[in-house]
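The other protein chains are all here in position, but one chain of the complex has been omitted.
As written, the chains take the letters A, B and C, and residue 1 is the first residue of each chain.
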């Protein structure tokens, strides 16, 4: 199954909205840190339902937001969820970004980067499209230190890249981006049931669930185009 | 009263330790985000008790940490609080940094930057001493949006610069630094008494105390040397 | 898509400019049409208002 097919079926099942709800707990903190100014052009890679761009329009007054996604169904849904003329969606792949050199102020991506076939090349592409001083806010829940995430690979046919924190920093630098920040953003909003409720359908122990959400959460790495 | 005299008297009264305890609540989160690697050289401007460098030695294995402070008493105390050979202190002023061009990997500063006589010039000096890709982590509790902090100026003879969030971003850019991140880090640890306890010696209302610590807290602006 | 998108998009393969051809339009929104690379001549479709700028081999794979 190709990535487009896999994620098209997610979109058709409404999983785009489910991800928006769950990811929002940590995405909003990453978005709030971005040094965007009114009028900036922001690209969202693997945009899903497109919620990150809608949020940046509202909170930061960005001038234009473009969401790229490899799955046509995702892009179509995302376009349906907004009638903001300053937000647009397109179908494309992380490996071959269809944006001109230095045409973008900031790039955002949540829970998508590790699907890139050649992640270093994707970072080079991001560096290419950013203007000097532009940032790449790369947020992922699937990473080495977040042990509960490891098994996700079993449920998806696409190969996922599982780097640790240091590997993210090194890869950014290898691609020519300066690393400005790295942080793990805890999900403090997801409800964690009392100990008696475990095991649940998803969790053996309460400790494992706490580790996944409160201790680790979302890994944010921020790169800057020199 | 000169800045050295003012802060020498703070050090003599032990206020350096008091600041360390209170500032640690938010400083630790800023330090945790810094992209420092083992072996890096880090400078701490307005180092006070020097705790930020001690922490970075322990958590990130920095190679060398140098704390600069305008008050000889502060630097002397800070030197007394550690016997780590890789940490050193010196007396100097924000306006005329005694570090060679591009000699430093990262610069940190907590609750000190706004004492600079000529803050834009200080940012230019920081840009000068950083190697390309090096970061300036600038943390302050005294800033426009944090209204409770405004009255601090009344208690100190030195003129303090009170910028708002946007002014910090603009000043960094004016000095030639890329802005990679801006965030407010809430102090979730300071104890806020129940409503009945107000007014206290320091706070008219509970709402004002919540606004100061939980809503605003510490403003972090991260600059990157191009 | 809006015509303003043309300012920043390019051919995903060789990064050259694209030429826009509009088939249907609804107000400012381009609904159907195509984007042709000014260098390599590759044609990218605009369908349902959304340009498909996948590299040609991946687009065909997805459509398959």
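The working rule: a contact is a pair of C-beta atoms (placed from the backbone, for glycine too) under 8 Å apart; a residue touches a chain by one contact, two chains touch by 3 or more.
From a predicted model like this one, the values you see are computed outputs, not experimental measurements.
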Partner chains on view for the chain not depicted: B
Sole residue of B:10, B:51 or B:89 that reaches the chain not shown, by the stated touch rule: B:89
Touching residues (missing chain, whole complex) on chain B: 2, 4-5, 8, 41, 64, 66, 70, 72, 75-76, 79, 85, 88-93, 95-101, 103-104
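Keep this in mind: only the chains that are shown with their structure count from here on.
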Distance between the centres, which are taken as Cα means, of chain C and chain B, whole angstrom: 50
Rounded Å distance, chain A centre to chain C centre (Cα mean): 24
Distance from the mean Cα position of chain B to that of chain A, given in whole angstrom: 31
